[in-house]
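One protein chain omitted, others in place.
Take a look at chain A:
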Amino acid sequence: MCLAVPGKVVAIDDSADPLTGLVDFGGVQKQACLEYVSDVRVGEYVIVHVGFALQRLDEESALASLKLFEELGLLEEEFGDAWEQAEKEAGTA
């Protein structure tokens, strides 16, 4: 959960309070709270932690991080099924 993952803002819901948008993390799309980066635009990259965008990031660094996270299996860890993972770890799966 400590991971902060870069993603691309693909849609913004201006009517939502707090401000919310759809963020794409290398194919996985999730809603994120954009209130702390409230002037962000569609197409920009942000660093998202537990569903909250915390800072903007340039595209080049964002894509490099995402590629690395994917290679390391960290995206699966962050967005995959936690129960499945816990069962596997506990040896009960």
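The criterion applied here is as follows: contacts are C-beta pairs under 8 Å (C-beta built on N, C-alpha and C of every residue); 3 or more make two chains touch, one makes a residue touch a chain; residues count from 1.
Operating definition for what follows: contacts and distances are computed from a predicted model.
Look at the chain that isn't drawn here: its UniProt entry, checked against "3-methyl-2-oxobutanoate dehydrogenase subunit alpha", "3-oxoacyl-[ACP] synthase", "Protein lplB" or "Hydrogenase formation protein HypD", names it "Hydrogenase formation protein HypD".
Taking the whole complex into account, chain A touches the unshown chain at residues 1-4, 18, 30, 32-33, 35-38, 47, 49-52, 54-55, 57-58, 61, 64-65, 67-68, 72, 77, 79, 82-83, 85-91.
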